[in-house]
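Heads up, the thing below is written out as structure tokens.
The complex appears here minus one protein chain, its other protein chains still in place.
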Amino acid sequence: MIRKRSIGEVLFDAINYMLLAGIAFITTYPFIYVIFASLSDSKLLMAHRGVLLSPIGFSFNAYRMAFVNPNILSGYGVTIVVLVAGVSVNLLMTSMGAYVLSRKTFKLKNIFMIMIILTMYIQGGLIPRYLVINNFLGLGNNLLSLILPHAIMTMNLIIMRTNFNQIPGSLEESARIDGANDFIILFRIILPVSKAIVAVMILYYGVHHWNSWFDAMIFLRDRHLYPLQLVLREILIVNSMESMIESGAGGDTEAIGESIKYATIVIATIPILCVYPFIQKYFAKGVMIGAVKG
Amino acid sequence: MESVGGVMSKKFITSGTVSSRDGTSLIKIILKEVTSNKYLYIMALPVALYYLLFHYGPMYGAVIAFKDYNIAKGVLESPWVGFKHFQTFFESRYFGRLMRNTFFISLEQLIWGFPAPVLLALLLNEVRNKYFKRTVQTLSYLPHFISLVVIAGMIHDFMGRDGLITDLFTLLGGKRTNLLSVAGYFRTIYVSTGIWQQIGWGSIIYLAALSGIDSMQYEAAEIDGAGRLRKLLHITIPGMLPTVIILLILNIGNMLNIGFQKVILLYNPLTYETADIISSFVYRTGLGGSFQYSYTTAIGMFQSTLNLILLLSANRLSRKVSETSLW
Partner (left out) sequence: MKKILNYISLILVLSLLSTVLIGCSQGVQTTIETSKGTEDTNEEVKTPINVTYWIAMGGSSSAVVSSYSEVLCFQEIEKRTNVKVEFKHPPAGGTAAEEQFNLMIAGRDLPDIINYNWLVYPGGPEKAIGDNIIIKLNDIINDNAPAYKKILDDNPHVSKQVLTDQGSLAFFGGLNLGRYKGSSGLMLRKDWLDDLGLDVPDTIDEWTNVLRQFKEKKESTAPFTTIMAHIGNTRNMFNGAFNTGYDYYLVDGQVMYAPIEPGYKDYLSLLNEWYSEELLDPDFASIDDKTRKSNMLNGKSGATYGAIGGNMGAFLDQATTEGYDLVMAQYPVLNKGDTPRFTLSSNELQIAQAAITTACKEIESVARYLDYFYTDEGRKLQNFGVEGVTYEIADGQPKYMDLIMNNPDGLTVAQALSKYTQSNYPSIGFNNEELYLKQYYQEYPQQQHALEVISKYGDEWGKHMMMPPVSATPEESQELAALETEIKTFRDEMFLKFIMGTEPLDNFDQYVEQMKKMKVERTIELKQAAVDRYNNR
């Protein structure tokens, strides 16, 4: 049954579309700039200021220089492995945590919550953390050091818990009547109904793993284990040696540095852009249909 | 013992209620509790372990705020200095200014930057065309992935003397000058560019929350003859309110934590008056060696304490006013 739209609604829609298009345009522009800049001739880029309407002096040089680095391919590989393993661990741990924190029967719920939130406010600092992970657990130079210490991000845990809280208790009740235990309830009932939030978690944790480099920098010694972002950082710094006052003779290094800065962003971001549309469909409305019945 | 919504254990069949009858030993009570909810505790175990190991384990390091930390000596052997570092910071000539700037930038970010993604999500929600919606969504989060250094470079470009934004600004009657050199504009530039960069990414969580609203409710409202506005007020907003509130509380509890990177990239002595914040000032203090670790930790501890107070207040307020809160 489609109700006819009033004039006000039509007007609203029109404005809405225009507004959103405007927002899309403004937010897209930086990325377009980045793409154009990465395909530009560095020398011309250096002298240019302001808006870029197309690449100046088309050149693939920046990408060529970036891929010359032998570690880029291994960087991609390592990052993918860490991401898959990491996100799996994240999902498992976070959903378990969110689940228990949203169960009314869990007596320790509030204590847990407080203790967890406290960790956001009291921190030991870099060195003690390093000592725990490297010395106490012996995870130095091991990819697990990138996964385990980040098994749960508290913010995400809280968000997921909030979502679980909103799921009608009737679902759980009926399951219990049928004799289900908590594991079954979590994995067969709660999670399937929370597709949207799971999708968000995959996105948040995925991007977090994809972009991280700091832990790799301090825990990994082997260059072949460097994740993508760390490799890209190196390329960036190596190619824009403004700090090396003593050396840095020719203009070569500096010039390429300008467009490489942008190429590294493109290299790092394109994969995520490709993945996002797949996740997006979980944000569609109506995931909850039928779940409440019975 | 609090439960969300106040519904008590009447409906639960498997869990047993804990009785605190006199005479029953504590251990028996605990055992009974654990066995009747054993799966819950099994699930909670790895989570607890994670926090204990990786968060509470290193926590002893926080004491260096009260010591003169020497890397070689380690945390335990470094000498105690009490509140010396805090004192140094509080007695600083610029303390007041730093606190003020940090607070006001944060506040503006909260007032403008927090609602922006929520609004975007709501607007997107009203769009019927699936493809338009998805496209705008995808495009809007792109700036999130561009590094701060590049964004700052763009800001310098656009806000420079002959930058694009400056052109617009003069068109609207402003004086032509490098916009980053005016202390009064700094906050606005900082906050608005922040919105520009994060609005898309930030809206994702709200879109997810919106999609979790039962569409049956919308259909029922449609049958009742409700217009869009009524649907918005009575279904949409209440549906995403818990998420919004929780995130608001968390954001308030993070207010004083503005990182130094963006500020450092955009400020200069002309704008110190409004732009210099706690973390950028501490960053400039940098080169002190071991002193640096202790000092930074002390200031961090100070900021965290204030943040915690803000969090507690926000949470308590939320408990009174709504049904949603952290605990």
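Some points to look at:
Residue numbering begins at 1 within each chain, and the chains themselves are lettered A and B in the order written.
We take it that a residue touches a chain if its C-beta (ideal position, glycine included) is under 8 Å from a C-beta of that chain, and two chains touch if they have at least 3 such contacts.
This one's a predicted model, so the numbers in the text were calculated from it and none came from an experiment.
In the full complex, the chain left out of view touches A, B. The residue from B:Y41, B:Y94, B:F114 or B:W327 that touches the chain not shown here is B:Y94. Touching the missing chain, out of B:S36, B:T138 or B:S181, is residue B:S181. For the options B:R100, B:H156 or B:K231, the residue in contact with the chain missing from this view is B:H156. When the whole complex is considered, the residue among A:V82, A:M120, A:V200 or A:L228 that touches the unshown chain is A:V82. Residues of chain B that touch the chain left out of view are 68, 70-74, 88, 92-94, 152-153, 156-157, 160-161, 178, 180-181, 265, 268-273, 276, 281, 284-285, 287-292, 295. Contacts to the hidden chain, counted on chain A, fall at residues 42-44, 46-49, 68-71, 78, 81-82, 84-85, 88-89, 91-92, 126-127, 130-131, 134-135, 141-144, 147, 187-188, 191-192, 217-218, 221-226, 230, 233-239, 241-242, 244-255, 258.
The criterion applied here is as follows: only the chains that are shown with their structure count from here on.
Chain contact summary for the complex, chain B toward chain A: residues 1-4, 7, 9, 11-15, 18, 33, 37, 39-40, 43-44, 46-48, 50-51, 53-62, 64, 71, 75, 120, 123-124, 126-127, 132, 134-143, 145-147, 149-151, 154, 157-158, 160, 162-164, 196, 199-200, 204-205, 207-216, 222-223, 227-228, 242-243, 246-247, 250, 253, 293, 297, 300-301, 304-305, 307-308, 311, 324, 326-327. Residues 1, 3, 6, 9, 12-13, 16-17, 19-21, 23-24, 26-28, 30-31, 33-34, 49-51, 93, 96-97, 99-100, 102-110, 112-117, 119-125, 127-129, 131-133, 136-137, 148-149, 151-152, 155, 158-159, 162-163, 165-166, 169, 173, 176-177, 181-183, 186, 194, 196-197, 199-200, 203, 261-262, 265, 268-269, 272-273, 276-277, 280, 282-289, 292 of chain A are the ones touching chain B in the complex.
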